[in-house]
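Right, I'll just put the structure down here and ask away after.
Here the complex is missing a single protein chain, while all its other protein chains stay put.
Take a look at chain A:
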Amino acid sequence: MKKLIILYIGRNQEITDTMNRLLNAREEWEGITTCLDEEALVMVKDTPINLVLLGNGISAAAEKKLRADLIRVRPALKIIQHYGGGSGLLYSEIMAAMGS
């Protein structure tokens, strides 16, 4: 089974660590996470990421720049906002984003 590779970007390290655990707890997903935008850009260059989740603490200005930078690296990249910071909405957000 081909795993869906999901990158989570947030600012709060504790929440980001939790998201890493939650994403990797499912057999069909592979999660990678970072709190740094520069690192996220390198990850998108080097890894066949299917979906980016933008998480906690990213300001509106930083989000705008980050989205533009990510799309410049990979124009077809799917980027969505993750709300809630936990497991509650994660599955349905990802399912909706992937058109399932």
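Assume a contact is a pair of C-beta atoms (placed from the backbone, for glycine too) under 8 Å apart; a residue touches a chain by one contact, two chains touch by 3 or more; residues count from 1.
Everything that follows uses one rule, which is that contacts and distances are computed from a predicted model.
Per the UniProt record, the chain missing from the shown structure is "Pirin N-terminal domain-containing protein", taken from the list "succinate dehydrogenase", "Pirin N-terminal domain-containing protein", "(2Fe-2S)-binding protein" or "ABC transporter permease". Remark: the residues of chain A touching the chain excluded from display are 10-12, 14-15, 18, 55-60, 83-89, 91-92, 95-96, 100.
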